[in-house]
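Note that one protein chain of the assembly has been removed; the remaining protein chains are unaltered in position.
Now for chain A:
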Amino acid sequence: MAPSHTLSTIVDNRQRRVHRHRLVVALLLLLLAGVFCLTLSLGQSFTPPGDVLRVLLGEDVAGASFTVGQLRLPRALLSVLAGLSFGLGGVAFQIMLRNPLASPDIIGISSGASAAAVFAIVVLSLSGPIVSIVAVVAGLGVALLVYGLSFTNGVAGTRLILVGIGVSAMLESVIAYLLSQAPAWSLQEAMRWLTGSVNGAQLSQSLPLILGLVVFGALLLSRGRDLEALRLGDDTAAGLGVRVARTRVIVIVAAVGLIASATAVTGPIAFVAFLSGPIAARLIGSNGSLPIPSALIGATLVLVGDYAGQFLLPGRYPVGVITGALGAPYLIFLIVRVNRAGGSL
């Protein structure tokens, strides 16, 4: 084979990988947009897409303005934003520690943020954006605690995961205790902090989420290349010129910021952060980076989970119950498989 021919195969194959990646991202976007439109127009009653569009454009449509504008839109928007945050934050941790079990909802960061949010609401009687700030700070605190406790000659992924599971269990009991001390709380509100839900969503709640996504999401994506290099192992990445320790700190801050700001609004929607990355890895294969596909999958999971919980099952369930039911079997599968083979993302 002539050298030019082999070079052109290399180029072709690389371009094919790039196109595949773009195709998957485009299809995921399309799917998300489709589900989004569906949840806006079809609930307990059907609203014609034309009416939905007119409501979105700010017109007053009899019979549709309330259902679509006040009920369905805030709910769908919040689902998408929270899902994007969970998907992005989760996959960042999984890539960085090269272990699908390293998801923030398993290593205690979500429970840290929820515990802080519950404490702020129940004990300190706070509400609004300040709760989000408290949750983000607490999430970071828990991340640092878990990181610090598992630090001996650098951080090993498995040690961090085990420490995180322990810390997470402690924080769950804190949440349970706080909720038991708040008798005035409705069951629905309590459910939010246990499994996560978008019940009673309001449009104004999406602001802190958008802010979180813009700030922390951009920070995370700006380290995308270094994060990708970390998939080859810390030493190899360092050999390629990645400043491993600094990249880790930036990724942790960004991912915790995303997870915690979403958790403060919707509660810890179970297993979305945990599931999105591996699903994205399955779809993308070797064709490129995972963060953006994973974010889109997270958003779709929350949106579909919430829709299923409301309309597709007998009785109504918060979204966290649905995603939890999806995630738990996968967790068991993963633990069995990782124990056997030592998997990576």
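Some points to look at:
Assume a residue touches a chain if its C-beta (ideal position, glycine included) is under 8 Å from a C-beta of that chain, and two chains touch if they have at least 3 such contacts; residues count from 1.
Throughout what follows, contacts and distances are computed from a predicted model.
Not shown: a single chain whose UniProt protein name, out of "Sulfate adenylyltransferase subunit 1", "3-isopropylmalate dehydratase large subunit", "Secreted protein" or "Iron dicitrate ABC transporter ATP-binding protein", is "Iron dicitrate ABC transporter ATP-binding protein".
Residue A:Ser222 is the one among A:Gln181, A:Gln202 or A:Ser222 that touches the chain missing from this view. Of A:Leu232, A:Val249 or A:Leu312, it is A:Leu232 that touches the chain left out of the display.
If you put the hidden chain back, the residue from A:Arg54, A:Arg98 or A:Arg159 that touches it is A:Arg98. Not every partner is drawn; the one left out touches chain A at residues 1, 3, 6-7, 9-11, 13-14, 17, 98, 153, 222, 225, 228-229, 231-233, 235-236, 238-243, 281, 285-286, 343-345.
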